[in-house]
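The complex appears here without one of its protein chains, the remainder shown in place.
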Amino acid sequence: MKAKVYITLKRGLLDAQGKTIKGALESLGFQNLHAVRMGKYIEIEMDRRSERSAKQDVERMCQKLLANPVVETYHIEFCRL
Amino acid sequence: MKFGVVVFPGSNCDQDCVYVLKDVLHRPVITLWHEQTTLQGCDAVVLPGGFSYGDYLRTGAIARFSPIMRAVRAFAQDGGLVIGICNGFQILLESGLLPGAMLRNTALRFICRFVTLRVERTDSPFTNRFQEGQVIRLPIAHNEGRYSIDAKALQTNRGQVLFRYCDADGNLFDAANLNGSMDCIAGIMNKAGNVLGMMPHPERASEAILGSTDGRLVFESMIEAFSHV
Partner (left out) sequence: MSNVSVKKRDRGKIRNIKFGVRGSGFGVRRSILNSKFRIPNSPADVALLKRVARSHNLTDELYERIVRILGRQPTLTEVGIFGVMYSEHCSYCSSKPTLKLFPTKGKRILVPAGKENAGLIDIGDGLAVAFKVESHNHPSAVEPHAGAATGVGGIVRDIFTMGARPIALLDSLRFGPLQNDARTRFLFEGIVRGIADYGNCIGVPTVGGEILFDESYRGNPLVNVMCIGILPKGKIARAVAKGPGNPVVYVGSSTGRDGLGGASFASREITDGSDADRPAVQIGDPFAEKCLIEATLEALATGDVVGIQDMGAAGLTCSTCEMPSRAGTGIAIDVDKVPRREEGMTPYEVMLSESQERMLLVVKRGSVERITQHFSRWGLNAVEIGHVTDNARLRVKEGGDRVADIPVSALTDQAPIFQRPTKRPRYLSKVQRLSLKDIPQPRDYAAVLLKLLASPTIANKAAVFEQYDHMVQANTVVLPGRADAAVLRLKGTNRFLAATIDGNGRYCYLDPYEGSKLAVAEAARNLVCVGATPLAVTNCLNFGSPQDPEIMWQFKECVRGISDACRAFGTPVTGGNVSFYNESPDGAIDPTPVIGMIGIIEGVQGSGLRVEGSCPEPRAQSPEPITANFKAEDDCIILFGETKEELGGGEYLSAIHQRKVGRPPRVDLHAERALQRLMVEASAQGWLKSAHDCSEGGLAVALAESCIIDAQHLIGATIDVSRVTCHVSLRLDALLFGESAGRIIVSCVPESVEVLGHLAKKHEVPATVLGRVGGSRLLIEPWIDVRVEALNDAWRGGLKVALGQEQWGTKGSGDT
C-alpha cells in the first residue's frame, strides 16, 4: 500500500511561499482567493497490511522525522498500490 | 580546553571552525565524525554550518539522528558547552536542545552578507567578553534562518536571547532583520545557559584580514568560561 503524507506550516505562521504564490495568482487575474498554503508531499510505499497498523507507523514517522511539530502539521492518506 | 567539531556528511564550515580554534586561538581541537558515539574527552562541542544530509527534508532534521548526537545531548544535559552555528543551530532546534524552529527567510532566498547584531547579555559563557548592548559585525549565510517560536514559549525564553539583528546604532527594526526572525532573534541559549544556537558565523569573523574580529570573542568567551569551571 501507499501512504501519502501532506505537510504544511501551522496556521498562523507566515507561509512566505504560499503568500508569494497567492500574489502571483492574483496578478494573473485569479480573484477571490482566500489563502494559498504551500507544503511538502511525501509518498511511502509499504507492505500490504491493515490500514490501522500502517497508520500508526506513518503517524510515528511524522512525529519522529517527517514533520517538525513546532511549526508543521501533517495529514495522512492511504491508497492501494 | 579541548574543542570537538562535529562533522556530518554535508557539513561545510567544520574546517573553518577548526582553523579558528587551532590556528587563531591555539586551542586543541579534534573533529568528531557523526558516526562516533563518544566525544573523546572534549570540553566543548561545536556543531558547524553547512547542509547536513543536503538539508533535503528539513534543515537539521536528519543530522539530529546521528549517533554522535546522543553523546552531544548527554553532554549538554550534563552542563557541557555546546555551540551550534547556522546549520548547527538548526540541528539543535530539531534535537529539542533549544526551543523554537527555523523557517525559510521571508525574502525566500539565500542571504550572504555581513550584518550587525546587538549583544543582549554578557553574563553567559558565550558572551562574557562582550559589552552589554555592544553592536558587532558578523556574516550570515543561510536560506532558512527565520527563527520562529510560539508566543508563550517566547515569553518564557526571552531572557535567553544573546544576539539580536539590529542596525549600526543597535536599534531593532524590520529592515535590519533580514531573514524575518521573530523578535529579531539571531542567537538564543537554553535555560541552563550552556547551549547556544546562532545563525551568524563567528568563525568567519575571527581575523582582521576577513573584515571583523568580533566573532573571535564568542570562542574566547567559551574559553574564559571554561577556565572558571
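Which chain is which? They are A and B, in the order written, and residues in each are numbered from 1.
In this text, contacts are C-beta pairs under 8 Å (C-beta built on N, C-alpha and C of every residue); 3 or more make two chains touch, one makes a residue touch a chain.
What you see is a predicted model, and the numbers here were worked out from it, not measured in a lab.
*Asks:* Considering the entire complex, write down the shown chains that touch the omitted one.
*Replies:* B
*Asks:* Of the residues listed, B:153, B:172 or B:210, which one is in contact with the missing chain?
*Replies:* B:210
*Asks:* With the missing chain put back, one of B:74, B:112 or B:172 would touch it. Which one?
*Replies:* In the complete complex, the chain left out is touched by residue B:112.
*Asks:* Thinking of the whole complex, not just what is shown, which of B:53, B:147, B:163 or B:219 touches the missing chain?
*Replies:* Final answer for the missing-chain contact: B:53.
*Asks:* If the hidden chain were put back, which of B:4, B:100, B:139 or B:193 would touch it?
*Replies:* Spelled out, the listed residue whose C-beta touches the missing chain is B:139.
*Asks:* Tell me, which residues in chain B touch the chain that this view leaves out?
*Replies:* Considering the whole complex, chain B reaches the absent chain at 9-10, 12-13, 15-16, 19-20, 23, 49-51, 53-56, 107-114, 139, 141, 143, 168, 175-176, 178, 201, 203-204, 207, 209-211.
Going forward, only the chains that are shown with their structure count from here on.
*Asks:* Can you give the whole-Å distance between the Cα centres of chain A and chain B?
*Replies:* Inter-chain centre distance comes to 30 Å.
*Asks:* For chain B, which residues count as touching chain A in their complex?
*Replies:* 57-58, 61-62, 65, 93-94, 100-101, 103-108, 146, 148-150, 180
*Asks:* Spell out the part of chain A that touches chain B in their complex, as residue ranges.
*Replies:* Residues of chain A touching chain B: 9, 13-14, 16-17, 20, 65-66, 68, 70-71.
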